[in-house]
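One structure is given below, encoded as structure tokens.
Yeah, one chain of the complex is gone here, protein chain that is, but the others are all in their spots.
Per-chain numbering from 1; labels A, B and C assigned in written order.
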Amino acid sequence: MAMLDLLLDPSFAASIPRFVTPILLAALGGALCERAGVFNIALEGFLLMGAFAAVLGSYFSGSPYVGALAAMLAGMALGLVFAEFNLRRGGDSIVVSIAINLLAAGLTTFLLRAIFDVTGAFSDAGIVGFGPVRLPLIEDIPFVGQILSGQSALFYVALLCVPLMHVFLARHRLGLRIRAAGENAEALRAGGVEPRRVQLVALLACGALCGLGGAQLSIANVNLFVENMSAGRGWIAVVAVLLTRGRPWPLFFIALLFGAVDSLSFRVQGLGLAQQFTDMMPYLATLIVLVALSWWRARRARGETR
Amino acid sequence: ADKLFVYVSPDALGVNAFLKMGQTGIEAAGEKYGADVETYESRTAAERLENVNAAVNEGADIVVLLGFEFNDIIREVAPTAPDIQFLMIDQCIDDRPENVHCAVFREYEASYLMGVAAAMMTETGKVGVVGALDIPFLHRYTDGYAQGVKSVKPDASVDIRWVGGESPFADPVRAKEQAVAMNAAGADLIFTATAGGDFGVFEAAKEKDFKAFSVDVNQCPNAPGHIVDMTLKHVDTAMVQAIGEILEGGKQLTVSLGLKEGGMSAMALEEDNIAGSGCLIADHPEVAAKMREVAASIEDGSLKLEDPMFAK
Amino acid sequence: MRVELNGITVRFGPVTAVDDVSLGIEPGEIHALVGENGAGKSTLMNLLFGLVRPAAGTVVLDGVERRWSSPQDAIASGLGMVHQHFMLQDTMTVLENIVLCAEPVGRFGFVDFAAARRRLDAIAAEHGIAVDLTREVGRLSVSQRQTVEILKVLYREAELVILDEPTAVLTPQEKDRLFDTLRNFRAAGKSIVIITHKLDEVMEIADRVSVMRAGRLVRSSLLDETSRQEIARGIVGGELPEARTRKAQAAGDVVLSVRDATIARRGRPVGPVSFDLRAGEIVGIAGVSGNGQSELVRGLTGLDPLLSGGISLCGQSVETLDVAARRAHGMSYIPEDRQRMGLALGASVSENANAGRDDRSAFTTGPFLRHGAMMRFARAIIEDYRIRVAGPSAAASTMSGGNKQKLVVGRELTRNTAVVVAENPTWGVDIGAIDFIHGELMRMRDSGHAILLISTELDEVIALSDRILVMYDGAISGEVSGGEANREDVGALMMSRGKAA
Partner (left out) sequence: MMETGALNLRNVLPWLWTVLWIASIVLALLLFVGAPVGEALSGFWQGAFGGRRHAYLMATLSRSALIVGMAISVMLSFRAGLFNIGGEGQLVAGGLAAGLIAILLPGPPLVVLAAAIAGAMLAGAAWALLAGVLQLYMGVPLLVGSLLLNYPIRYIGSYLVAHPFRDVPSGMVQSYLVPQATWFAYFPGTRLDIGILFTLTATAFALVYSYGTLHGYHTRLNGLSADFARTVGLPVRRLTLQTLAISGAIAGLVGAIAVFGIHHRYIDGMLVQPLYAWTGIIAVLLVGMVPWAVPISGFFFAAVQTGAAGMERAAGVPKEIALVIQAVIILFVASRVSGALSSRAGRGDGDA
């Protein structure tokens, strides 16, 4: 009974997008890299950098849009660093990823002190965040209206990105080349396109998307920056990318699952479940989905040969 | 300077107002007693040990350890360095050597006062508290608060939740969601002890228009009109005082600081500062009066509170 | 387009792959480039196509000296290349593969697939090439993939087409179709370079033939001015061995018996298949690739389970045993794909040579390896099978294709098992190596071993087999005795579900 109340609680519905958006945006960026054949597990660092730059941009311009732009640029800058060390100098992608995560953690904290002269957190009325966008009519639909209406502009951007990326990968020249770089880079090179150049573009786009994800964290979900505020969300995005091998629609559903279960796990704490178990929920849910999916696939494959 | 004081923090200072106050305290002590001071930030259990060893290795005169994470380490290291004085803040160990001194705070006393205020001000009969992580230390806040609430309104419900996640002490996003969820479930006064997450709770308070309590230092200016009061923990003054006593040759000092000793406080109790604090308590003299009354009974011992940290 | 390569030298580190080669390619000619494995043929063409850079020398197109910074430049100047290892994206459709890197774009850079489709329809009609543009390339047969590669070249309107060993994977019929297409190109005034190891093909189609050996150009002349023998001598750098004659020999006991075996594959399963293999005979399995041979082999060797039916090996039923048990029981396997299945390219020659060795006590002491014993064994194989490699501790990846193949053959044949399953054992290796491998297989047969030879190379099957089974559409469509086989009959069986003999 109490569980049902929880699920039908409108504030539960409204909170899902706030959990989903940063993960989804970062995961979409990660998906581009994955499809382009760049094993980028630095999404955590990209998100963090984006979150910081968003606050920076918003604070100095007074506009969340400038904040989002700054976040994208910052993400792209990290993408460039990644490209330099991984693509050009040939460093191992995992090592480079982890170094970039360290770099982002250090740089944001350092800049926080250098620019705002605070340690740990920066919260100021001058940081203008994304307000809720009300969608007339839709907001009156029960439950779904709560999810779809009243969210930050970035949520809608993220939603839009899913079909866009799908079409982009399927039909756009660059999308085609990105897929080729990820699948058979040698063949792409033989066709006259340097795969590393395509991978660089993917990294930059990944940086921009992760930057937006960071902006959602710091100037949409809240209006402040706190050291290390990405808090593991980039890793969740990495898991989502690996799970779906970078396909946009499955990615969307996994991000939704993560966000919804995470959001739900908060609420079941109210039912007296130990925090350790509620923290475990998104991962267990994913494992269960994975096992169920592969079981279903195996069954279908058996059916096919029969 | 011929003396060296080292402050070893249990975690990164970051957003932790309490740990930052430790740094203020050591600097004040250094100034006052003419010593060089250094701060060693630890981030993990292993680094705490390494840092304490390093402080010994660097030949510190006094090593100040903030937080209860250092018990094992002190037990091991202090006997091997009899010339070095160790000051533990927030915790004490049994059977300690002469060169180990303790200063502990009774946070739950001030938290209890927050509970009292919350119970008096709630309109829904539901209040909430968010802690960073379900660890014993934070129960000094959450449980103290809950007891305070029950003492005024036994039928009020207290929702206790934790931020959790990957970085519980620095996740304003999750902290905000917790506050929003509790508010949606009816809680109209929410106490936050979430370190970096506090800002998230304040955001939620502004957005959903509920009221909040916080910890350690005056945070009212961060969310004007939404923060009622907070537990004040005067680590810095306690540190200066304890170091002074150690320098005078005190052995095995134990200082327990609560409301009575002025180590813990609340804005409501600081009548000089209350007007300019920006806290809502300034507009609720009747609540403040009740808090002072309860504080007095705690101070004179007529109201006895258990330390929730050691409750099973 | 007239192409001149002047004094080209290409080095990879200390290796000089192409050494001062000058070569002319005339418009409207089919130019065959031949030479043993590692002679530098692919490298020379890769250079012409902009994939590698020369240490010395120039490329001149129609009198103008050109310098490529990438294949894109070469493509833009009208060059097209079908690579030895296909350059395709398996998860993309045929259409996507063809337009990739030469996409007709509409607004915002989106690919105008409709326009591409229209052009391809015209090209297909012109050259009589048919392929389903919406199929995923990963699901295509090898010859269909090659068609895709050729379409890619046509789509880019290449004036000079380079084909690196295009026939290695084709059936005679498919080869004929390809050659028709090439003649078509020639008629349209395009220049064609074809690399091949098959002299028959050279004699059939080439106008001019160039022979390379050890990085140098040995000779380049019009076909009319040379002979098959002369070319062969140029390739091997000496006289060719005698043609082999099969020693008549009565087959012995049945050592491998397959009864109604069915094996899963995408779509309908393969089988039921039944046949016997006797000691001292070579049974060839012919067929167009993709008719169930590889599934059958996987079922036989234990790589895939049988859905039904039985296999008995030396009198014991083995259908439930795993690969190791079947090998231990008397089966060796020379896989078709030496790069992936035959060898671990990252490991050393010695490590590859000792893999799957039955008598572990010969190279281990308890759980520990005896590196000396392993090296000795590898050295023995290197000597016996005349493998050209730096030594037993060189990485397997540093060998040329033919030498890789010899290593696999050597490893498997030295196991001396009753049954040897050899799948396309001479795929893409030069004539010297082919001869050697054929000789080894015959030697095994003569000494009483049973060999199952699965090959898409009809001539090979006919030359070696005592009996030939033909597979079509997942089943055995007929059996022909080796002595009386001719290409036409077997070819007909390969194309239809003939009456089972």
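Here is the rule we use: a residue touches a chain if its C-beta (ideal position, glycine included) is under 8 Å from a C-beta of that chain, and two chains touch if they have at least 3 such contacts.
Because the structure is predicted, anything quoted here is derived from the model rather than measured.
**Student:** If you put the missing chain back into the full complex, which of the shown chains would it touch?
**Tutor:** Visible chains that the missing one touches: A, B, C.
**Student:** Using the touch definition from the top, which of B:134, B:188 or B:216 touches the missing chain?
**Tutor:** Residue touching the absent chain, from the options given: B:134.
**Student:** Looking at A:144, A:167, A:271 or A:298, which makes contact with the chain not pictured?
**Tutor:** A:298
**Student:** Since one chain isn't shown, list which residues of chain B touch it in the complete complex.
**Tutor:** These residues of chain B touch the chain that is not shown: 12, 38, 40-41, 43-47, 49-51, 53-54, 57-58, 68-69, 71-72, 91, 133-137, 309-312.
**Student:** What does the interface between chain C and the hidden chain look like in terms of residue numbers?
**Tutor:** 301-303, 322-328, 333, 335, 337, 340-347, 351, 355-356, 360, 364, 367-369, 371
**Student:** Which chain A residues would touch the chain omitted from the figure, given the whole complex?
**Tutor:** For chain A, the residues touching the absent chain are 81, 85-86, 89-92, 94-96, 98-100, 102-103, 105-110, 113, 239, 242-243, 274, 276-277, 279-280, 283-284, 286-287, 290-291, 294-295, 297-298.
One rule holds for everything that comes next: only the chains that are shown with their structure count from here on.
**Student:** Which chain has its Cα centroid closest to the overall Cα centroid?
**Tutor:** A
**Student:** With contacts counted as C-beta pairs, which pair of chains has the highest total?
**Tutor:** Pair with the most C-beta pairs in contact: A-B.
**Student:** Please identify which chain has its centre, taken as the mean of its CA atoms, farthest from the centre of chain C.
**Tutor:** Chain centre farthest from chain C's centre: B.
**Student:** Distance from the CA centroid of chain B to that of chain C, rounded to the nearest Å?
**Tutor:** Chain centres of chain B and chain C, defined by C-alpha means, are spaced 75 Å apart.
**Student:** Determine the centre-to-centre distance between chain A and chain C, using the mean Cα coordinates as centres, and give it in whole Å.
**Tutor:** Taking the average C-alpha coordinate of chain A and of chain C, the gap between them is 45 Å.
**Student:** Can you list every residue of chain A that touches 2 or more other chains, as numbers and ranges?
**Tutor:** none
**Student:** Among the residues of chain C, which are close enough to touch at least two other chains?
**Tutor:** none
**Student:** Which stretch or stretches of chain C touch chain A in the complex?
**Tutor:** 49-51, 70-76, 81, 83, 86-92, 96, 99-103, 105, 108-111, 113, 264-266, 269, 307
**Student:** Please output the residues of chain A touching chain B within their complex, sorted ascending.
**Tutor:** 9-12, 15, 18-19, 109, 119-121, 123, 217, 221-224, 226-229, 231-233, 235, 263, 266-267, 269-270, 274-276, 278-279
**Student:** Using the touch definition from the top, list the residues of chain A that touch chain C in their complex.
**Tutor:** 171-174, 176-177, 179-180, 183-184, 186-194, 304-305
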